[in-house]
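Apart from one protein chain that is not included, each protein chain of the complex appears where it belongs.
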Amino acid sequence: MKTSTGVKKHGTLFLIKKNYSAYLFLLPKLILFITFIAIPVVWAFILSFQEYKVFGSVWAGLDNYKAVFESEAFRKALYNTAIYTVVTVPFNVVSALVIASLIHSVSRTAQNFFRAAFYLPTVASMVIIAMVWRWMYNYEFGLFNYIIGWFGADPINWLGQTDSALWAIIIMQCMIPFGVGIILYLASMGSISESLYEAATIDGASSFQKWARITIPMLKPSTLYLVLLSTIGSFQVFTQIILMTGGGPGFATETIVHLIYKTGFRDFEFGLAAAQSVILFGIILIVSIFQFKVLQHDE
Amino acid sequence: MKTTSFKMKKPIVYTLLIVFSVVSLLPLYWVFSTSLQLSNYQDEELDRPVSYVNSNPPKMYPMGIPEYFEHWKKARDAEEQNDMEQAAYHRETMSHIVDNTFSGFKTLFEKNNMGRWFFNSFYIGVVVTVGILLFDSMAGYVLAKKRFPGRNLIFWLIISTMMIPGQVTLVPMFIMIRELNLMDTHWALIFPDLSMVFGVFLMRQFMYSIPNELLDAAKIDGASEWKTYWKIVMPLAKPGLAALGIFTFMNVWNSFLWPIIVLNNSDLYTLPVGLKTLQDANLASFKLLMSGAAIAAIPMIIVFLIFQRHFVKGLTLGGVKE
Partner (left out) sequence: MKGQFKLVYVLMLVMFAGILSACSDDAGSSNSGEEWTGKITIWDGPRWAEEGDDSGEDGEGNKYFWLEEKIKEFEESHEGVEIELVQVPWAEMPDKLGVSIAGKSWPDIAPVDISGSAVSIEHIEQGVIESVDEFFTDDEMNDFYENAREAYTFDGELYGIPNSITVHSMLLNLDLFEEAGVEPPENGEWTWNEFADAAEKLTFDRDGDGEIDVYGFSTYILPGYYEAWPFFYINGGQPLSDDLSEFTFDDPAAVEAIQQLADIKLEKEAAPVSMGGADVGGTFQAWASEEQRTVAMEPWATWAITSAQTAYPTNFMVANYPTGESGEPVTIGGVGGWTMFHQDNDAKKEVVAEFMKHISSAEEQYVMSKEYGIFPALKSAADKDPFADNPEMARAQEMSSQVVMLPRHPEWKKIDEVIQRELQLVFNGEKTAKDAMDAAKAGVQDLLE
């Protein structure tokens, strides 16, 4: 608190007493926060060093972490999740930028219409999306094999083959519009100063040059935020997996969170699951910091 | 129209936008189209039931629509020729077509637990939303407007956990819920949802914009802290509350991973959990599954269409951080 010396002489206790109503305002949220977030977070770290049994648990040191790193399934899950992230995040962010730019250039009414059209699919739960995509990927009766048939392609066993299953999941994620991104980009574009464009026009810049040299750099804070947001989201991919492939065929679509779910709530190895989730957190943290540094600095 | 930042020929822009939006809306369309598709429909020529749901090539729209109009035309023609028997036959077929078209929804509500699941999702959503709005605005208000020891510590503590993915707390939360004896109850969903911290952050940002002079004036008038909050702060925070409320409700309505872990009793399932069991039950046709999906999607679509403005507001509020 920057309100310095004058207050300090009363002492902290006095301030607490004086402001007790503020604490009362905070109390409900604080109780919930401590019980259901703060304690579980700390607990997760503790659990990851334990072997957990139904009646009591024992210390396991680093065994859980060792087991995670030695596990073939975890490596496979990490690899799949990484591929998924590396493809979907740039695709989603760039497509959001392009779509937002297109929308930005049409009339007000049309803007509202298209903004709604692109955001609408994202209000539906992933459960619904996954169920309908599983249906569209159906080998015999699915929409996609019919559509690719127009181009003379043979039907594909989308979710049934190792080489196509993960890509089927990735394509699905790319086809769902990144609604948050589009709306955010639109809002940011609206706040870019007109004078910048006018100056560029005088300098004889083409409209594409203006887009590349003014719009994109000005949108950098939004881009950073969206990249972080969608990276965090895509490391947590789960619903599609459990509803569409169950991680198969083989381990072709196993992802980290699906593995955590299985370790925790099918095998009930809570210690191991906690270790996996702590590692997931670590990975997300490192990737986020990395992205933050890169996107902040290449100006 | 502004100086455009992206000048292309208008027809090209519109064509691109229309193509992209068709692609993005296609899955939702397919949900509704399949849910209304004729299934197990008695084909007169083949003299056996056929399914337009499982058909290759797929039918691109509910076949009940052309069938209905065909019989309607035939019925009208028959009536004109005074062939009452034939007309009655076509009228009856028309009502069969309508029944068949909506049979998925009917089965779900009458024969499955859909009504119950819908209600569960709805009331849990409302309880959590009301709780979040109240608690988060209280917390956001004092964090923005009051100065007291520990304020920054509490704020940063709360904000720093926003970065932690939910999966980290999955297992300890499970043990916590178990120790509180809340397994297989709705409290197991409500409490963790009520603890989400995003709203505190959002409300704090929002409360900053409330002028201090208003609060000071209220104090001078002798209004109590609670009265100030309830009578002055809350009404001013309405736009922020609306946005937060909508997002909270949507999150709760769509949440999946946690509910499938803590709910056992099929009477307690929320919609997404119910949909999963429907898919797991093996015998459900895609028409039935898509009808379930449609039922789960419709409320959110309606909410979105009504409160579109607030969606945009909420997203930009939460998004433009720095």
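Order of writing sets the labels: A and B. Residues in every chain begin at 1.
Note that in this section a contact is a pair of C-beta atoms (placed from the backbone, for glycine too) under 8 Å apart; a residue touches a chain by one contact, two chains touch by 3 or more.
All figures in this text were calculated on a predicted structure; none of them were measured in a lab.
Chemist: Among B:L25, B:L182 or B:I210, which residue is in contact with the omitted chain in the full complex?
Modeler: From the options B:L25, B:L182 or B:I210, the contact with the absent chain belongs to B:L182.
Chemist: Tell me which of B:V13, B:L36 or B:M138 is the one touching the absent chain.
Modeler: If we include the chain that is not displayed, B:M138 is the one touching it.
Chemist: Can you tell me which of B:T107, B:Q205, B:N251 or B:Q308 touches the chain that was removed from the display?
Modeler: B:T107
Chemist: Among A:N157, A:S207 or A:Q291, which one is in touch with the chain left out?
Modeler: Here the residue in touch with the unshown chain is A:N157.
Chemist: I'm checking contacts with the chain that's been left out. Which of B:K73, B:K227 or B:R309 qualifies?
Modeler: Answering carefully, the residue with contact to the hidden chain is B:K227.
Chemist: Under the stated touch rule, tell me which residues of chain B contact the chain that is not displayed.
Modeler: 39-40, 48-51, 54, 107, 110-113, 131, 134-135, 138, 174, 177-178, 180-185, 187, 190-191, 224-227, 261-262, 264-267, 277, 279-285
Chemist: Of the residues in chain A, which ones touch the absent chain?
Modeler: On the chain A side, contact with the omitted chain comes from 21, 24, 28, 31, 53-55, 72, 138-140, 155, 157, 159-162, 245-251, 265-268, 270.
Everything below uses one rule, namely that only the chains that are shown with their structure count from here on.
Chemist: Quick check: in the complex, which residue numbers of chain A touch chain B?
Modeler: Residues in contact with chain B: 1, 3, 12, 15-16, 18-19, 21-23, 25-26, 28-30, 32-33, 35-41, 43-44, 47, 99, 101-107, 110, 112, 114-121, 123-129, 131-133, 135-136, 138, 140-143, 146, 149, 175-177, 180, 183-184, 187-189, 192, 194, 197-198, 201, 207, 210-211, 214-215, 221-222, 225-226, 232, 235-236, 238-239, 242-243, 257, 260-261, 264-265, 270, 273-274, 277-278, 280-281, 284-285, 288.
Chemist: Name, in rising order, each residue of chain B that touches chain A in their complex.
Modeler: Interface residues on the chain B side: 1-8, 10, 13-14, 16-17, 20-21, 23-25, 27-28, 30-31, 34, 53-58, 134-136, 138-139, 141-143, 146-149, 151-152, 154, 157-158, 161, 163-176, 191-192, 194-195, 197, 200, 225-226, 229, 250, 253-254, 256-257, 261, 271-272, 275-276, 279, 286, 289-290, 293, 296-297, 300-301, 303-305, 308, 311-312, 315-316, 319-322.
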